[in-house]
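Here it is, the structure in full.
With one protein chain held back, the other chains of the complex are shown just where they sit.
Moving on, here comes chain A:
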Amino acid sequence: MALPGARARGWAAAAKIAQRRRHAEGARGSSSRAPPSSRAALYVHWPYCEKRCSYCNFNKYIPRGVEEAAMRSCLVTEAQTLLRLSGVRRVESVFFGGGTPSLASPSTVAAVLEAVDQAAHLPADSEVTLEANPTSAPRARLAAFGAAGVNRLSIGLQSLDDTELQLLGRTHSARDALQTLAEARRLFPGRVSVDLMLGLPAQQVGPWLGQLRTLLGCCDDHLSLYQLTLERGTALFTQVQWGTLPAPDPELAAEMYQEGRAMLREAGFRQYEVSNFARNGALSTHNWTYWQCGQYLGIGPGAHGRFVPQGAGGHTREARIQTLEPDNWMKEVMLFGHGTRRRIPLGQLELLEEVLAMGLRTDVGITHQHWQQFEPQLSLWDVFRSSREVKAQLAQGLLLLDHRGLRCSWEGLAVLDSLLLTLLPRLQEAWQQRTPSPVQGG
């Protein structure tokens, strides 16, 4: 338990020095000259929570006691195995998500980071994010995560209203949230994000905007606004179905979203993705990788990954899902070195569909250069220029197609799912009609 932690402090210390350098370079300055297939982001899933939140349908468990040493060793093993399989030489970001990863020991985090750095290269200025829940006495623990190598915090604040927090089944109070945020900013200046939910049952626009205003007075440079999705199987879903809670009003949620994003824009935030806002260039590089369809490995129970298993001789990108249930996952990792449950090869069209659907979530959308990396033959112009329905969306000012590429307008971003219902079939159609590329000889 002590050993990996001690070694990791070495990496963490180096990372600290590198961070200062990194500030000068800007958020996305980390683009390396290494080919995309040798780079990846890494997601680490910590599946345990203290308590079940009423809205959450993620893969999480409320354990009586966590065998942390075993868990740690399995995460380390799986990271090593998948890095080897992928042939990835350079990990550009790590994200500890969950569950509640802030319940894990800082030494576990350190051990994983150390293993990653050993198996592949984890540059000192890589973004290492930890999802943390607000607590009443956060300081010492957050500092320990910092020492373990975490350099960015994402705080699950969710609301600044105690009644709402209770409704959501959160264990913290609004006061805890603000205190944790303040401590986090002191420890990770410029590297703290907060989540705020909108569209809760009975939530009204005015008070919610009040929360956002309060938050703007004390937040750091990154903020996420999430509309509540009622997921089947959650307590909230059941309550709404039984009528004990009013169903969230989509009209009000839309208004909160529009007013909220306008307020953030005024405060100097860039909406760089549907739900994500940053100022001073504090974008999350890890999530950016998802939206740009970069490679990522997922370790831990139920984690998802998308990468080419080059180390095992593969040439096709695969969608991979790890075994959901922690005990089974651990058994598999101990037996096989990894707990991959499903591997689904992604066809070229499927990949392009993901490039389209994910890329349009960002403010820059899909640049021609970006698209070309995935599809050199069929340009964005080829696909979308002639479609009558796409033209209608362009004319309506929801979508833009120009020399930069294809992207949503401010209004279009809010209705992207509707736009995609036209764009995806159009892409499929264009793909089927494309002139087949010359058959490779040999």
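Methods note: a contact is a pair of C-beta atoms (placed from the backbone, for glycine too) under 8 Å apart; a residue touches a chain by one contact, two chains touch by 3 or more; residues count from 1.
Keep this in mind: contacts and distances are computed from a predicted model.
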{"item": "Omitted chain, identified by the protein name its UniProt record gives, among \"Translation factor GUF1, mitochondrial isoform X2\", \"Neuronal-specific septin-3\", \"Cell cycle control protein\" or \"Serine palmitoyltransferase 1\"", "value": "\"Translation factor GUF1, mitochondrial isoform X2\""}
{"item": "Chain not shown: contacting residue from A:Phe145, A:Tyr257, A:Trp329 or A:Phe384", "value": "A:Tyr257"}
{"item": "Of A:Ser136, A:Thr229 or A:Gln373, the one touching the omitted chain in the full complex", "value": "A:Thr229"}
{"item": "Chain not shown: contacting residue from A:Ala14, A:Ala144, A:Val240 or A:Met358", "value": "A:Met358"}
{"item": "Positions on chain A contacted by the hidden chain, ascending", "value": "43, 225-229, 250-251, 253-255, 257-258, 274-275, 287, 290, 296, 298, 302-306, 319, 321, 344, 350, 353-354, 357-358, 361, 392-393, 396, 398, 413-422, 424-425"}
